[in-house]
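Now for chain A:
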Amino acid sequence: MYGFSLSSFCERFLKWTKLPTDLLVGVIVAVFIFFFMTFVVLALVYLFRKFVGFVQVRLGPRYVGPRGLLQTVCDALKLLAKEDIMPENADKGVFIAAPLIVFLPAYLVYIVIPFGHPSHFQPKDLNLGILYVLAITSITVIGIVSAGWASGSKWATIGGMRSAAQLISYEVPMSLSVIVPVLVSGSLSMKEIAQAQGDRFWHWNFFNLNYFGLTFPAFIIYMICALAETNQIPFDLPEAESELVAGYNVEYSGMRFAFFFLAEFSNLFVVCAIATTLFLGGWHAPFPFLPSEGLWSVLWFMLKTWTLTFVALWIRATYPRVRIDQLMEFAWKRLFLVALIDVAVVSLIAATS
Partner candidate 1 sequence: MPLSADQLEERIRGVAKGLPLSFGFGKSGLEVRVDKDYVVELCKLLRDDTELQFDYLRCLSAIDWFEEGQMEVVYHLYSMKHGHSLVVKVRVKRDDPRLPSVSSIWAAANWHEREAYDLLGIIFEGHPDLRRILLPQDWTGHPLRKDYSYNPVEFDEEYAGKVRRGEIT
Partner candidate 2 sequence: MSKLYHSSQSDVDSVRPGEAIKTDKLVVNMGPQHPSTHGVLRVILTVDGEWVVAAEPEVGYLHRGFEKLAEMRAYEQTIFLSDRWDYLSSMSNNLAMSLAIETLLEIQAPEKAQWIRMLVAELQRIASHLVFIAAYGLDMGAMTPFFYCFREREKIVWLFEMLCGARLTYHYVRIGGVAADLPEGFIEALEATIPQLKRGFDEIDELLLYNPIFIERTRGIGIIDPQLAVNYGLSGPMIRASGIPYDVRRCHPYLFYDAVEWDVVVHDACDCWARVWVRSQEMRQSLRIVEQVVERLKGMPSGNVSAKVPKPIRPKKGDCYVAIESPRGELGIYIVSDGSQKPYRVKIRGPSFVNLSIAQRVLPGAKIADLVAILGSFDLVMGEVDR
């Protein structure tokens, strides 16, 4: 339908250069994802600051670039130019590695997200897509604990421990709520799950009339766990500034801190993208008569993802923080139960229909 096709262009380019195609395709895709991720974070941080500013009766960034659009770029440059301080008590190797360990999962998850319909909008469709996502995002925990430990400050260590407890606790209801779309569509592949939801919004997994709307709790639980996994308010106790423990990234400055920051916002976008794929029908239009092919699919996908991101930012601007023990209680006593019951009910319906 559209003359331009990214993968065919890439293939022709690679044939022309006579280099091993697979490797080169991989490298190009990796670079492309990196730039896309950076752009997403830039846009997200700018949107965050402007939107939160408007909620708080103020204007947000205004002076750097037209309407403050270049603010994030300047912030990134500022962070790059900062002095790289290494605390005396720090464990050097781990201190340097921790930001990378936190950054890598945020980057690697982009590979399986289906941004649009024809296959070249998804870098690689693994048939274990969602399992890959859950596994990779768990690596973030190691990075955060390492960051806290390697800082050599007892406050950072406690912050890292708390963050680890929070992340591990919220992975359980998240995994359970992710089982629901897998049951509905019968496959672990992200593309299949999005495909199975179809063109009608009342068949999307967030409120699937085929299942009498009983997949709705899974959507809510997934969103709550997504906020907890990405350390967003109301679950940002481990990295809050005004808490007794300043956070696991208190000793980091400059580029290393920029990695954490980048990873946090990238994670937010990624979990919203995954929520879109699993629950909101991925790239599909809400009604069958609207186009869902090619760039239209990308448009729908981005629209839904950014709406979810917007809601997450809205919650961030409004709510206070939850205390660490209330957070754990909420995950283990309430979310876990509801998720379990939801999985049981949906699997019953799936089995009997």
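The candidates came about this way: all candidates are chains of the complex that A comes from, given by their letters.
Note that in this section a residue touches a chain if its C-beta (ideal position, glycine included) is under 8 Å from a C-beta of that chain, and two chains touch if they have at least 3 such contacts; residues count from 1.
None of the values given here were measured: they were computed from a predicted structure.
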Complex partner of chain A (touching, any copy) among 1 or 2: 2
Residues on chain A engaged by candidate 2 in the complex (per definition of touch): 52, 55-58, 154, 233-234, 236-237, 240-245, 317-326
